[in-house]
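Missing here is one protein chain; the remaining ones are kept as they sit in the complex.
As written, the chain order gives the labels A, B and C, with residue 1 at the start of each chain.
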Amino acid sequence: MALILKLAVQAAQMMLVLALAPLLTGFVRKVKARLLRRQGPPLLQPYRDLARLLRKEVVLANSASWLFRACPYLIFAATWVAAALVPTFATGLMFSWSADLIVIIALLGLARFFLALAGLDVGTSFGGIGSSREVMIASLAEPAMLMIVFTLALVAGSTQLSTMAGFLGSGAAGLRVSLGMALIALVMVAIAENARIPVDNPATHLELTMVHEAMVLEYSGRHLALIDLSAELKLLLYVSLISCLFLPWGIAAPGAAISALLIGVATYLAKLALCGFLLAVFETSIAKMRVFRVPEFLGAALMLGLLATLLMFVSRSL
Amino acid sequence: MALSIILASSAAFLVLSALAILLHAQPLARIVVYGGSLILAGAGLAAALSALIARAAPETSILPVGLPWLGAHFRLDTLSAFFLVVVDLGAAAASLFALGYGRSEIAPQRVLPFYPLFLAGMTLVVIADDAFTFLFTWEFMSLSSWALVMAHDHVRENLRAGYVYLVMASMGTFALLLALGLLAGPDGAYAFSAIRDSHPSSAPAALVLVLVLIGTGSKAGLVPLHAWLPLAHPAAPSQVSGLLSGVMTKVAVYAFVRIVFDLMGDPAWWWSMVVLALAGITCVMGVLYALMQHDLKRLLAYHTVENIGIIFIGLGLALAFETHGLGWAAALAFTAALLHVFNHSLFKNLLFLGSGAVLGATHERDMEHLGGLIHPMPLTAFTFLVGCVAISALPPLNGFVSEWLTFQAILQSPQLPSWGLKFLVPAVGALLALSAALAAACFVKAFGVTFLGRPRTEAARRAHETDTFSLAAMFALAGLCLLAGILPGFFIDALAPIAKAMVGDSMPLQRDVPYLSIVPIAEARSSYNGLLVFLFMLFSGFAAAAAIHRLASNKLRRGPAWDCGYPDPSPLTQYTASSFAQPIRRVFGTLVFRARERVEMPPPGDAAPARLVVRLSDVIWDTLYAPIARAVEYVADRLNRLQSLSIRHYLSFVFAALVGLLLVLAIWP
Amino acid sequence: MSFNAVAAVLAIPAVAAALLALLPNYRLSARLNVLATLLTFLAALSLFFERPATGPYVLVDDLNNVFIVLTTFVGFTTSAFSASYIEHEIETGRLTPAFLRFYHAMYQVLMFAMNLALVTNNIGVMWVGIELATLTTVLMVGIYRTHEALEAAWKYFILGSVGIALALFGTILIYMAAEPSTGAGLNAMVWTDLVAKAASFDPALLNLAFVFLLLGYGTKVGLFPLHAWLPDAHAEGPTPISAVLSGLLLNVALYALLRFKMLLAASPNALAPGPLMVSMGLMSLVFASFMLYRRRDIKRMFAYSSIEHMGIVTFAFGMGGPLANFAGLLHMSLHSLTKSAIFFAVGDIAQVKGTQKMADIGGLTSTNPVLGWGLVLGVVAIAGLPPLGIFMSEFLVVSSTFAREPLLALPLVLGLLVAIGALFLRLNAVAFGEPRGLNHKAKGSYVPMVAHLGLVLAAGIYLPPTLVVWFQNVAQLLG
Partner (left out) sequence: MQNLTFDIAHLLAGSLVLVSFMLLYQDRLYALLNVYALHALVLALSVAWQAYAQDAPHLYITAAIALLFKAIVIPVALHRMIKQLGIHREIDTVVGIGPTMLLGMGLVALSMVVMLRVTTEADPLAREDLAFALSVVLLGLLMMVTRRNVVSQVVGFMSLENGLVLAATGAKGMPFVVEISVAFSILIAFIVIGIFLFRIRERFDTVDTHALDRFRGEQP
């Protein structure tokens, strides 16, 4: 019985993230439009786009290989699994022990790996631009992310997200400089990873500035739908990661009652809304930077992460 | 029993090479040599595995050869057994591959006799149990591999590669010779057992450590002693490159572990500092060099340097923890290192064999001339992709597991009291993370440019799938990569006795952990279940596919690439390897390689294309090796004046010597 | 004892020399030459089983037993090689039958002289033997009568004569040191008596004597400041003679030095000869290994490598101690085998390519596999790499030295490394790469080369226990 309940909770979480991902994207777009005094697309527009794309037929470039067709599913699977492992409304989910934060990052890395390959597969120059810039960004973002993980892991004494969330939620960590640095770094990484302004612009097709869009240029129909969905999942993942680590309140403890779970869901939605709003505000208030400024941006994140870790190491010994 | 099987197999290897010389260049020779090597390696593998899994007590045997009053000591303990598994697994795969690939060999008479010798050398190094036998087999291994590197000596740079390799190998051997000589003491107690019993005082121990680092580092490819590696590994025939890169470097790791962890007694705390610093630099330098390459095999060779760095990070951490009495953490780091040894031998072999298949199909190593090979050779492409994912340390394959364990070990380092390590370890962690990310980038480039896109040359267009033997070898390795990735627990348990023997503690037994997941220290701290993640992804991927194909459209139409509407007829407009690496070169290259980009514009009216010329300078070569070479040249020139003097001058030398010695006598007390 | 091996070892070459001097037909005389050396070798072999009693003139002990057999063996193989090799010289007209007759006679005289120096128990006779050997080789080096051959011979002659004089002076000094305790006359020159009584000798005289002997015989060994004759003599003489020079004569001179070192070791308050030998050995080693880089004549290069190895051996004996001494003895024997094998190969190469200039030789492993790989194997051996025997001796020297005198081991290792670098740099060009130069048919037989290399290989893997025991005894005596 307990097992079934656990499974149910796990399944619920997976479905939840799947369901919420487009909504979050739509919400961010809406808020941005509002801030720009525009009507903006309806909140549910992303769902419509996905549905339409799914119904369309795929137009495949002649030079595309089997890898090109397999990639969307691989990317989706990797991202979805990663997203499902991040505690949203409850910790200690059934499968959460099968992977810690490092694994989650690695899964995202896997998704990016195949996305970059897909960009190269057709053999167009734009795909090349996209992939090469993507890996350049990733080569700085990933270490930064790992540094953040180190910091948090040293605070919580674990790389297990549930444990971390629990520890940070208990307030035992207290306020720490390195935590602040880690938060800033994490936000910067999240922005870069999700191809948001100022690193990349999800809404542009101006070839010289785009990164993510350039890679998926050749995709169409259901493939494109999956790619977009995984991108939205990724955004959701980062948001819920930030919220479960730095706003760790109201998350249901393992084996909690249904009521606690419901509270968890409610607070989770609230956090999403908050983060989405902040993101929108940030994006509207800043300009896109040139591609070769990005390394400096991410380098700063890396340095922050390293600094946080070092501080951690030192302070732990005192 | 196991030991005698292994000794017999290495003897049989020697017989094989004799046969190869007798049969000369006939096709039969190929089958005999590679088939025989396959069988022998299989036998050795079985024996070593049985010894490793049965956790048998060390076996020893003494043959009446080598140093007359000592004899050749051989010993098979779990450490040797593990490295024997690595050696023989690689050997078996390479031999299987070569059964088919050897057909396209242009100079078989240069390869066949030395191939079994090389295998024999590696096998014997791992079980040697006295200083003389160890160095004898060690240098024998270098020498036979040198002959293999020189196999295609009509190519100029192969000559240079062989030369640099041989000189650096001899340097390494001399360093080890000095180290072991120091350990053995003036009256030559060369048996390892004797060395174990005598604990060297600290001052020589420091010297020994440095010498051992030079000796094994120069063979394993620690920066800055890696210079020969990217020259020699690509020069050899591909199956040998795989062995050189995937296996021989591991033999060097074995030597390091054997001497530093086993023979040298208790380590001093600063040893780990040296090792860690070197290893961190090695990681990043290796992968950065690799990113700048566009020769497929050289790129792979540089990646070996990076992975050696990762392995040595693990070993350094193990040293650090051991000195501070954190046995469990030491065991974690040590196991991580050994697991990475195993994993790297798997996928590096796989990748080199894949590059061999590409070479055989297109006669091209330069990625700029390849592309689109996934269409003519899909199976090779698939296995190569598996290798790429594995070496990029991405789940659910094996490369990730060992790096994950290494990260876990790094996370234990706040326990270390000493301040130097407190600052060094996080920095090393950052370097490790950086190199992991860069490795992924590098293999996107390697696979993407070689196999994806459209063929850039006629050679690539005319490529064809490789033969069955080669495919069998590559698929076997790929399967092992997956297996080691999703069921790491068994492999970790197999390593437990070694850690116990070397650092005095071992990781918790993974067999008892539910659901086959692995737990380095405690479940609350960290755990990873490769199997579950793999099934999870498999399930969701196929679920999505099924759902979409059932519920939504599954229609598909082929058409020209869209590419923002730009018509793009020529495959030359694709991103090349160097253009792919350009952003990263901008970020790191200018710093590390003094990379200079220059645009050569043709004069107005000239139809010639504008070119972007990139000049990279190998910092380490310029600052370390070139000066040494110049110094030797200088001294040689100076001394050479003594070659042509008149007899009177020579007589005056004699006279001077005589008077000098008489003066010595005169002032002798 | 019915059959006196020592007498045979001396008599056969003497008689053969006389015969060959009279015999006009050079083909026949070449065969006779081989036969004589073979008989000498067999006679020497019998010494393994039955040693003659030690007398005032004859001494066969653990030290020289091996060297006698080795010398006669290499003498035999070399004569076999020269038999197949020298005809070619007639065809190319570098030699006339008359000179060839002279050559064969001289060859036997050389054998006689070296055997004499080895088997004798009398330091005077030893001196005579070595000097006789020197003079004969001088004549043979000059045998091609070319300008530079004569120049080389002349250089060798003059430096050799000075060496002779110095060695003699040393011998006289030994005599004077011994004379008070042994009484005047012959006993003061019998080595065994000298060693027995050495403790009572005047140390100062012994020291002085050793200095002169070191320089005198050192000239023959080719140690650094005294080496000048060696490269040219090797490069300009007939190849079989280069093989004998490098393989045997240097050994014999060094053997003489060893005898006197044992003498000093036996006298407690004489100065330790170690430092002198160590420093000379190191100098020769480092100097020669650097000289290897700029060589363009292949024979001259290997001549320098002989200097290098004599340096190693001298260094080892200078270090002393059971390990180093054992290594030194082993190194001496293996080096003579290897180096002569290399010279056989080089001789054939020079005939195949019609030149000794390395610039005109290339890609031998592809054009003449046996010759090319033979050379490679020889160079591998001489560079001290396994599985060949010299690895063992170098292993022992280096490791034991480093454990005792780390600072001395560093220049040693540096020298060895530089030598390896130089040797393989040249080997790359000569044995590998695109074939270069002419390609005649090789006349010289490959058998001697293969035989020598086979022995060296076998020694690298397994040493016969009796030999080991002998060497260990000698190592004890050498102190």
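Keep in mind that, in the parts below, a residue touches a chain if its C-beta (ideal position, glycine included) is under 8 Å from a C-beta of that chain, and two chains touch if they have at least 3 such contacts.
Keep in mind that what you see is a predicted model, and the values were worked out from it rather than measured.
Within the full complex, the chain left out of the display is in contact with B, C. Among C:164, C:256, C:423 or C:459, the one in contact with the hidden chain is C:164. Residue in contact with the omitted chain (choice from C:208, C:277, C:442 or C:475): C:208.
In the complete complex, the residue from C:98, C:184, C:447 or C:469 that touches the missing chain is C:184.
Against the chain not displayed here, subunit B makes contact via residues 643-648, 651-652, 654-655, 658-659, 662-663, 665-666, 668. On the side of subunit C, the interface with the absent chain consists of residues 124, 128, 131, 135, 147-148, 150-151, 154-155, 157-158, 161-162, 164-165, 168-169, 172-173, 175-177, 179-180, 184-186, 188-189, 202, 204-205, 208, 235, 294-297, 300, 356-357, 359, using the contact rule stated above.
Please note the rule applied: only the chains that are shown with their structure count from here on.
Subunit A and subunit C have CA centres that are 78 Å apart. In whole angstrom, the spacing between the mean C-alpha positions of subunit B and subunit C is 44. Each chain gets a centre from the mean of its Cα atoms; for subunit A and subunit B, those two points are 35 Å apart. Residues of subunit B touching subunit C in their complex: 64-69, 109, 131-132, 135-137, 139-140, 143, 150, 153-154, 156, 159, 162-163, 166-167, 170-171, 174, 177-178, 180-182, 184-188, 190, 207, 632-633, 635-637, 639-640, 642-643, 645, 647, 650-651, 653-654, 656-658, 661-662, 664-665, 668. Looking at the complex, you find that subunit C touches subunit B at residues 154-155, 158-159, 162-163, 166, 204, 207-208, 211-212, 214-215, 219, 225-226, 228-229, 231, 271, 276, 287, 290-291, 293-294, 321-323, 363, 365-366, 369, 380, 383, 385-387, 391-392, 395-396, 398-404, 406, 409, 413, 416-418, 420-422, 424-425, 428, 432-434, 461-463, 465, 468, 472. Against subunit B, the residues of subunit A that register as touching in their complex are 54-67, 73-74, 76-78, 80-81, 84, 95, 97-100, 102-103, 106-107, 109-110, 112-113, 116-117, 119-129, 131-133, 135-136, 138-143, 146-147, 150, 153-154, 157-160, 163, 205, 207, 217-218, 221-222, 225-226, 291-292, 295, 302, 305-306, 309-310, 312-314, 316-317.
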